[in-house]
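Before anything else, here's the structure in question.
The complex appears here minus one protein chain, its other protein chains still in place.
Here is chain A:
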């Protein structure tokens, strides 16, 4: 690796001492381009693992983001407990759907990009700055997306200047779209969004917003085979996080268990007395 070659010689490589950029991705491209995710050869890869549905919605104090726990490889379930929602920094969350290997690396790179900027510049990027940076990084993945290794992302953060949560969605070309109410990406997005249309209203409180997000995932899992619902047997719950003035906070499993149990009970009650039997 280039960095170690430099360490063997001892001193910092010239790129480290060059004044200017506060971008980690640019540093990586200059010093160790082999570490950047990039296209190798052509054609879609069989057997790549895919992660699926992510939802996000605004509520009174900020925004909530939730992701199911399933990853698939073709018709197989590759993982039941993969996590697809992460803290991007102290006050924002990123959720990813699509080719898991590329998407998880993108998250790691994005987290580091924000941290690197903050350390070099001494202050964090603005929320719009972070949203734009993510757009550029997803756009850089376009050659891979053309091979079928696409990544779709949702980004939610608390905007101190506006005093509100904001949500941005991205398509594979790096298009950045601000969502003012709610949004979903991934294979179950259509069903999740339909659910959100009925369940969401403006100014929800935190606990209702968490329930709405989980219920949208339950609906997505109901109709999309690549999305996993709450796993009552193994006690695997979706990853749900809120971004508010208090920063990124993951909703504890105990609360999610109660929310999932309530949703199941409500739906069972709704189906009681149906004449299917």
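In the analysis below, a residue touches a chain if its C-beta (ideal position, glycine included) is under 8 Å from a C-beta of that chain, and two chains touch if they have at least 3 such contacts; residues count from 1.
In the analysis below, contacts and distances are computed from a predicted model.
For the chain of the complex excluded from view, the name given in UniProt is "Proteasome subunit alpha" [choices: "Spore germination protein", "ABC transporter ATP-binding protein", "Proteasome subunit alpha" or "ATP synthase epsilon chain"]. By the touch definition given at the top, chain A reaches the unshown chain through residues 1, 3, 7, 9-12, 15-17, 19, 24, 27-28, 31-32, 35, 108-109, 112, 115-116, 119-120, 122.
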